Each structure stands twice: as structure tokens, then as C-alpha cells.
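All protein chains but one are shown in place.
== subunit A ==
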Amino acid sequence: MFKFSRKQLCIPYGLFLVLFVIAPLLVIIYYALTNGEGQFTLSNFTDFFTDSNTIGTLLYSMFTALVTTAVCLLIAYPVALILANSKLKRKSVLLMLFIMPMWINFTLRITALKEILTAIEGNLAFHPFLNTIIGMTYDFLPFMILPLYTTLEKIDKKLLEASNDLGANNIITFLKVTLPLSIPGIISGVTMVFLPVMTNYVVLDMLYNSTYIMGSLIGSYFNAYDWHNGSMISIVLLVIIFIVTIFTNRLGNGVGESRGASL
């Protein structure tokens, strides 16, 4: 007779993961390595890495992601530090104020930003790089503040007092105690901003119809029904994501989980 046990509960989800997480990845690997006639080829990749246009997009996306991440970090770190040190009652209100924008649809928030920037600058395409950084920072700043806040909040205040008692001033205490202890938060914030910026092409598309970012290559191949090159770009992105994840997992544990925790 069929006997129910708790273990069997993982079967539906296990099957779901195999069918809709593992299988799609295998299929795009297959598509990336074949051409329209179904023959094996590496030309999708060699074309990508020899075309100055696509390589330019890759490098530009990485540079954009790097600058956005740095700007977000510089803005968010003081905010998170101030939040973590503020009084309990004020803390919950402030934290709420920083989380709230995440519940407003991001396309509507970008629309608002676009209207304001247009009123200030006129045509947004005149300052493409500046507007890219402003738009991306506006969209992703909360994702940097929250992991930083969570880590800074957990730091034992006694350590800071001990450091002061032992003769360190506030600057030394920050550099030698607070900053090293907050590295897991920095890493988790950096991954949550860097990777999405490289792939989120909607922000730029909405601001000034730019397509000069990695994700939009997938979008344009999708619109042209070019599954093979679209898959190839996906694989390139997957490899980048994989490298970044390995790198950050080594530096700090449980990075991926923070995306969920902070939402």
C-alpha cells in the first residue's frame, strides 16, 4: 500500500526544478552550439568575440555595472551605518522608508525619474552615461542599503567600545573593526547590484531608447527570432554570473539568500 512520508513532499518540487530550471539551461546550451540547420558549430561564440560591436557592449555593460555599484556603495554605506546606529523607534520608520520604493513597480518609478530628468536636462540622450548611472542607481540603491544594514546591525557594539577603551579613535575603530566586519554585507550588496545592472536593459531603454547593454542583445535576438544567438548571449551571461558567484561565495557565505531576505 502507498505510505505517505514527509520525504515524498520534495518530489513535485524536485521534478519542477529538473524540468524548468535544469532543462532550460541544457536547451540553451544546445541552441548556442548549433546553427539554424541543427548542425554543431562554435561560430555563434566566435562571431560574438570577434565582433567589435558585441564586445563593446559587453565591456560597456561591465563598466556601467562597475560605476553604478561604486556609486551605490558610496551612497548606501553611510545610510546603512546611520540606520544601524539610530534609536529603535526611529530605525524601524527609516528602514520602512528605504524599503517602500521596492514595492512600487520599477517601470513606474523609472517613468517618474524620466519625467523629472527630462524637465531638468531636456533631451536625455545628450548625457547618456550620466543618465545611465542615475537611472541604474535610482533603481538598485535599496538593494545595496538593505544587506549593508543587516550586517552592520548585527555587529556587537561591545567590540566598538572595547576598541575605544583600548585607545583607538573613531576613525581607526571604523577602519579596523566596523569595516572588516561589514565585508559580507558589502559583497552581498555588490552582487545584488552588479549582476542586475549588466542585464537590466529596460532602465536604459525607457530613459533614452538605448540598447547598449548586455541584456538588450538577448532582447533584440528574441525579437528577430534568432534563438541560437540569443542562447549564446545567455551562456556568456551565465558564465559571468557563475564566475562572480564562485568568487563571492568564497569571500562571504550565503550571498544569494540575501536577495530574498532583504525583499
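Assume a contact is a pair of C-beta atoms (placed from the backbone, for glycine too) under 8 Å apart; a residue touches a chain by one contact, two chains touch by 3 or more; residues count from 1.
The criterion applied here is as follows: contacts and distances are computed from a predicted model.
Asker: UniProt name of the unshown chain, from "Acyl carrier protein", "3-phenylpropionate/cinnamic acid dioxygenase, small subunit", "ABC transporter permease" or "Histidine kinase"?
Answerer: UniProt protein name of the non-displayed chain: "ABC transporter permease".
Asker: Of A:Met102, A:Ile155, A:Ala168 or A:Leu251, which sits in contact with the chain we cannot see?
Answerer: A:Met102
Asker: Please pick, from A:Leu33, A:Val177 or A:Ile218, the residue that touches the omitted chain in the full complex.
Answerer: The one listed residue touching the chain not shown is A:Ile218.
Asker: Considering the complete complex, identify which of A:Leu33, A:Leu113 or A:Ile133 is in touch with the unshown chain.
Answerer: A:Leu113
Asker: For the chain that's not shown, point to the residue among A:Leu73, A:Leu181 or A:Val202 touching it.
Answerer: Among A:Leu73, A:Leu181 or A:Val202, only A:Val202 touches the chain that is not shown.
Asker: Where does subunit A touch the missing chain, residue by residue?
Answerer: Per the touch rule, subunit A residues meeting the hidden chain are 4-14, 16-18, 20-25, 27-28, 31, 75, 78-79, 82-83, 92-94, 96-98, 100-109, 111-116, 118-119, 138, 141, 191, 195-196, 198-202, 205-206, 209, 215, 218-219, 222, 227, 230-231, 234, 237-238, 241, 245, 256-257, 259-261, 263.
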